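Please find one structure pasted underneath; my questions will follow.
A selection of the complex's chains, in situ.
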Amino acid sequence: MDPNSYPKDCFKKVGVLGATGTVGQRFIVLLSKHPSFKLIKIGASSRSAGKTYSECVRWKQSVPIPESVRGMVVQECVPEYFEGCDIIFSGLDADVAGEIELSFRAHELAVFSNAKNHRRDEQCPLVVPLVNPSHLDLIPHQRAHHVHPTTQKSMPLSKGFIVTNANCSTTGLAVPFKALELAFGPIDRVFVTTLQAISGGGYPGVPSLDVLDNVVPYISGEEEKIEWELCKILGAFESHPPKIHHRQAGTPENLKCGPIHVSATTTRVPVLDGHTAIVSVSFADGHKPTPEKCVEAFRKFGTEARTLGCPSAPAEAIHVHDEPDRPQPRLDRYFQDGAGVNVGRVRECNVLGIKFVVLSNNVSIGAATSSVMNAELAVAKGLV
Amino acid sequence: MDPNSYPKDCFKKVGVLGATGTVGQRFIVLLSKHPSFKLIKIGASSRSAGKTYSECVRWKQSVPIPESVRGMVVQECVPEYFEGCDIIFSGLDADVAGEIELSFRAHELAVFSNAKNHRRDEQCPLVVPLVNPSHLDLIPHQRAHHVHPTTQKSMPLSKGFIVTNANCSTTGLAVPFKALELAFGPIDRVFVTTLQAISGGGYPGVPSLDVLDNVVPYISGEEEKIEWELCKILGAFESHPPKIHHRQAGTPENLKCGPIHVSATTTRVPVLDGHTAIVSVSFADGHKPTPEKCVEAFRKFGTEARTLGCPSAPAEAIHVHDEPDRPQPRLDRYFQDGAGVNVGRVRECNVLGIKFVVLSNNVSIGAATSSVMNAELAVAKGLV
């Protein structure tokens, strides 16, 4: 892929599903400042449909509703209303996202979803834009093997597809792990404890009585997502036949990278935005890189998104902090608009090889920003 | 030791050093309700000396200053003022505790210290009362080999000694680890991430600008304390010659328990009281007990403190929670007045054998309550 293939005069019409929700609001803020994506349609539940956006949204962002969106009329999430959109961003809740996204794809719409429903689908790439954009190459295969969601008959597509991004807590881990694997080969074991922000739970989400002056050492389903999604994202993309090699236990021996054994504990802490992860890793082939070598690997980690000229790609995919008490959510989550990942406290681990602390902005790179960057990558690769 | 050897009609006169500080205030609350310890002297810095307690303390407890202490005159921390005390509790800051405690011991006073200064002293037991009260048997040896702090001459003691308790974050770990070692043999590797309360930093301690809506992934010196202190507390007490076998790397092979390799990361979270620890462990001899077996080991773990009838010993040294989202600091830190330890989420670990969550009240079992219970143990054992 040539550098700077992101088209200079790019202009794409965009729709947002689940526009009144937490992730949807974030999409709207991002798109209001985007150089080449123009928001033209917004969808939400039938309860909101027909009202203007400002009438039905409970806006919770620290910037006002963009003027151009205030009076926009909310539509139901049916594909007919969104014809003409080049790109659909889905911030839908998981209880409705599955079917709606399938119906949009079947109508030849390009869907970039933040929901978990299709992440495990073998045809759907699960893409952290700073990590595995090559998995987007599965899209032509996805189109060719498309089956209509209601008739269940084969129905190849020319434009429609679904791309998902990862869980917010997975995303922050995948980026430094990719940097380490590039430098030192496959990771085989991981310890991770997360201290996750309340915004990860949506709105109304976490009751204040549960989290003020408190830690909840459990987030339903979250540990499984981390353990499973990392294996897909960091898996190899094999192009003949097009397939993502998931690094699970049964990995054939002739593949370069075996399974990642992840032990995750996820907790909720009284922080608004920004997931902190305490991480230790070891490498499959016994590599024991020094902390200095790891810092070097983090710092030199470049991304295809940046090389291709994607507008939302951060200058530093990984920003390494030297101060012993960083990164901190409140101080570091907005650096580069939350599009990169912060790493600090890189040091030896008495049990596995190396340990460090990761901070990622769960509502930016951990959610809406990833979807937007995935769409930019798809544009740069000529898939949209 | 016979059960219930704690004397029924016990009455001991008590002094508190560092009485105006965070730990000192906690000592005063505990002693105001204690059945056999009576507070008669309080000491603080020369700035406070000569004033009444209520004049010089910035009281931060949720119960009022005990009436009997309000008008008590604060003394300087010199041993002469504290003659007649059977027991001295030290809540002094580390920058002054070292010398003052030595001078008190040299004056034949029995010092139970919450400060870190003498924890690494080979002659001083480092006792978590629910874990290693047998280490108190070092006291006669400590007395016999006492050297005067200023003259440096040998000066055997008949009553004086120093006993320290552990760092607040170490204490919460040592209790379940002891229960596991009793059931399954020596632990060899430990992963721990702590989410520590702000009260662990004293007063004024952690600035609110550092911790509101934030996590600080670093507490100076804390990780080293956990890694080192666990090896002393869980080390074997050898009685001929009296010695505590520290489980460090150079452990001779003929000893039953080798070193514990601990990888600790300590963080500060916006919680008032109660340290949460996310823990994984493996056993030296390859034991892989099921979660159910571990829960059983936690539940049946009995303590010498309870057997001996110590008034502050909790009915349950370890309370195991069955709900998936417990223990939580706000809900569980005051159970049994914070004298026990809470454990939950006991489950298999993909990397080491078993993992679980620990919650301990850092100002109770993690600090003043441990000192008080250590003193009760010393009384029961006839050492005071």
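Which chain is which? They are A and B, in the order written, and residues in each are numbered from 1.
The criterion applied here is as follows: a residue touches a chain if its C-beta (ideal position, glycine included) is under 8 Å from a C-beta of that chain, and two chains touch if they have at least 3 such contacts.
Note that the coordinates shown come from a computational prediction; the quantities given were computed from them, not determined experimentally.
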Practice task
With 2 chains shown in place, count up the copies in the whole assembly for me.
Solution key: 4
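Basically, only the chains that are shown with their structure count from here on.
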Fill in the blank from the handout: CA centroids of subunit A and subunit B: separation to the nearest Å works out as 44
Problem - subunit A-touching residues of subunit B, taken from the complex the two chains share - result: 189-191, 193, 195, 212-218, 227, 261-263, 265, 267, 269-272, 276, 278, 280, 324-331, 344-345, 349-352, 355, 357
